[in-house]
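All protein chains but one are shown in place.
Our next item is chain A:
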Amino acid sequence: MVLSFVLIQNRQGKTRLAKWYAPYNDEEKIKLKGEVHRLIAPRDQKYQSNFVEFRQNKIVYRRYAGLFFCVCVDANDNELAYLEAIHFFVEVLDSFFGNVCELDLVFNFYKVRWRCRTEMGRLAWEEEEKGLSDYHPALSPFSSCALHPEPSTPKSHISRITNNPTQVYAILDEVFLAGEIEETSKQVVLTRLEHLDKLE
């Protein structure tokens, strides 16, 4: 049971986060990103499963509005366990970067469409009107806010996050390590992250 990589990509195929657990060289990494995008993006959410064979492994993925969270696992790994591991990770990100939206709304995302943007450390959920699926990021009230972060107000979570573009990687290391699931209690992870966050 081992992850080969974790990829977070948007619908256009831009990779927002890549974490490699197997030793790939730079060329392979670029190739893998492209292949995964081409494999996952066209898949139908309603009628197709969250699993797809990929080379000799398989990809378990979950789409959160505009973002695909993909993990590459062994061909005989337990698919659903990884599917929920993805969700667990997303919940941790969401709680940590918090207050962008209410948790219960996130969990009811089948009722309300949610748009999620992760740009190195900033992960935010935002509501989207139904039918706005081809919605341009520049039109989003959120993205305009993100484009003008207010570094002078340290209380703003956005600035806190953008100041640490590497934070998502640190969070990832608290949830997955060496390609294995490390911790599955949200409380434990969050308490730890809060603690680390306060350190100088």
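Observations, loosely collected:
We adopt the following convention: a residue touches a chain if its C-beta (ideal position, glycine included) is under 8 Å from a C-beta of that chain, and two chains touch if they have at least 3 such contacts; residues count from 1.
As a working rule, contacts and distances are computed from a predicted model.
Chosen from "tRNA (guanine(10)-N(2))-methyltransferase", "Mediator of RNA polymerase II transcription subunit 18", "AP-2 complex subunit alpha" or "Trm112p-domain-containing protein", the protein name that UniProt gives for the omitted chain reads "AP-2 complex subunit alpha".
Residues of chain A in touch with the missing chain: 1-2, 15, 17, 23, 25, 43-44, 47-53, 56-57, 74-81, 83-85, 87-88, 107, 110, 119-120, 138, 146-149, 151-152, 154, 159, 162-166, 169-170, 173, 177-188, 192, 196, 199-200.
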